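Every protein chain but one is kept in place in this view of the complex.
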Amino acid sequence: MNAVFKPNETFRGDFSYRNSPQAIRRFPLPFAEDAYMYSVNIEPHLAGPPGSVTEFAFDVDEHYVAECRERDIVLAAEPLRYQALPHMMSSQWDCLELIMESLARDYPQHFLLSRQGNRWHWINRPLEIDQQFTFGDAATLPREPLDYITRQAQGDFVVMDQREGDLWAEAGMVTTQADWSMDFDLGMTFKEWHGPVPLAHELGVFDRALKFLLNLRLGQPVRRLNWTMTIHPRLDTSPENYPHWGPDRATVTAHNAGELVHLRVELQGLWRLPRSNAIVFGIRCYLISLRELATVPKWARRVHRVLKDLHPALIDYKGLTRYRDAAVEWLAPFDDGAPTTPGTAPE
Amino acid sequence: MLVTGIKSKPVYAPLQADTRGRYHLMLGMGVGAAPLLRVIGEMRGAAQGLKNTRVLYLPDAGNGAAQTGPAGAAPEVERFKAAGVGDVQAFGGTPALLDHFRATLRQSLMGTRLYVAGPESFIGLAMKIALEFNLNKDEIRAEECGTLARRVYCIHCRATTENVRTNIVSCVGCARWLLVRDHYSRRLAAYMGVMVDAEAPGELPPVKEVFL
Partner (left out) sequence: MSDAQTMAVEVIGVEQVTPLIKHFKLAPVGGGTLPVFSGGSHIIVVMQAADRVHKNPYSLLGSPAQLDSYEIGVRRMEESRGGSHFMHDSVKIGSRLEIAHPVNLFGLDKIARKHVLIAGGIGITPFLAQLEDLHGGSVPYELHYSVRSPEHAAFLERLRRREGDRIHMYYDSEGQLIPFESLLAAQPLGTHVYVCGPAGMIKHVIGTAQGCGWPDSHIHWEQFSAPPVGDAFEVFLARAKIRVHVPPDQSLLESIEAAGVEVPYLCRGGVCGFCHTRVLELDGELVHNDHFLSDAEKAKGKSIMPCVSRARCKSLVLDL
């Protein structure tokens, strides 16, 4: 995306975050039809259409600078939002290499990576970073490799070690999550940290997903979409800060739902890492208000129907209970009952 | 937030002897003596007998909490000896037992099996130490007995509140009322506690004793 950055957007306080018309049209709607239920909706992370959120390995959009600033704010108050167990150092370097190589390849106007053997030179123009360092020597970077590079990327990252036929979440930068805690889940296996998700276990979703991921190949990343809703364009909806954002849920009315209620979509990518044989799980978060969403007639109808008919267990788990009815009521006038075309393309 | 019945709650099973192990290390607290004695009985009949079995035991003070003073001559110790285990030690408190447990693991060899019986929080603390030595689920058996009281980790201030028997509890660190969830961390040996009335301050569900 040839974006102009909006560095002063906020995701707290006055919530000045807004999507430009281009950002709205490229929004990754997670509903291909008028109803929603879980599936292992994994697909190869191949290049999507030009300008789309899947065109590149890691999407950099108009919110990039603002999101990096927001991450710094979260970490300054709560350093434990970043954690890495000692044996994960080789995977940290793998992640740094993956992100730097991808950003430099896909956004040469913003990022530059030049290498002479182990001597690397990284330039990040939007964040005004110019860093020379020795790859493999953590002392030559101002922070640990994973900490360092994820402060320059949008979205959360969890690194999973593969051993004993399972995946273990043992490093991560998690500041833009939908209500789960890296600190609490650190060290858990795949099914343990997905423990709280209702219904999916009975459907065998996690058994199949785990089996698939254990065989994930180098050079063949995969992706899927996940979604929930958030009040205000707030990225930090961590359990840690629930006392701050929880009360927002009770302030939604059918009148203000258009501005307050946001669809929150996670574009999740999974890559096998070469030196550590671990897997990095990237969770890229996109926010759009109902009002912005409703500027696309097909999407207004679709989201109205999905929300209206959502399974009660999902309503509860996704935290929509208090405001679901208000959101449905706000969207109702946009739904004339006309059929919607399958697929997510805006119309 | 209020989801219950989730899959990350640990599951325990009645202890059984694992005769594929060569060394058997048993940890018990309070009524946990009974399952251990049962396993000892099973092993006495097996080929390798009880020569490589060690018991570390914490007598119950009677109210579900461990003693804080010296163990004295706990009757269970005599029962372990009568059952044929030569290597039995009793401890006056959980920290002393766990320290000795860690020291034992430092000297232990591959082929060791660990058996833990007692309240869940005791099991959790023992497992935390076992994790340091790369003991995994194939080498550990745990039976929960005694109180179901939980250790609760407040996700907001990160304090751990011990011995929680109710569905909601006031955090020892920040005084928020926390819902005691079923989401469990082996690393922290505790269940997650999340503020229960964030969305509607002051609206608390009825307090019930559920982890007895």
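Letters A and B mark the chains in the order given here, with residues in each chain numbered from 1 onward.
Definition applied: contacts are C-beta pairs under 8 Å (C-beta built on N, C-alpha and C of every residue); 3 or more make two chains touch, one makes a residue touch a chain.
Note that the structure is predicted; figures quoted are calculated from it, not measured.
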{"item": "Contact list for the unshown chain, restricted to visible chains", "value": "A, B"}
{"item": "Residue touching the undisplayed chain, where the options are A:175, A:276 or A:340", "value": "A:276"}
{"item": "Contacting the left-out chain in the complete assembly, out of B:47, B:82, B:109 or B:212", "value": "B:109"}
{"item": "Where the missing chain touches chain B, by residue", "value": "20-23, 105, 108-113, 133-136, 138-139"}
{"item": "Footprint left on chain A by the chain that the document does not show", "value": "87-88, 94, 97, 161-165, 215, 217-220, 274-277"}
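Everything that follows uses one rule, which is that only the chains that are shown with their structure count from here on.
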{"item": "For the chain B and chain A complex, residues of the former touching the latter", "value": "1-3, 6-9, 131, 136, 153, 155-156, 158, 176, 181-183, 185-188, 192, 194-195, 198-201"}
{"item": "Residues of chain A defined as touching chain B within the complex", "value": "80, 164, 179, 181, 183-188, 191-198, 201, 239-243, 246-247, 249-250, 316-317, 319, 322"}
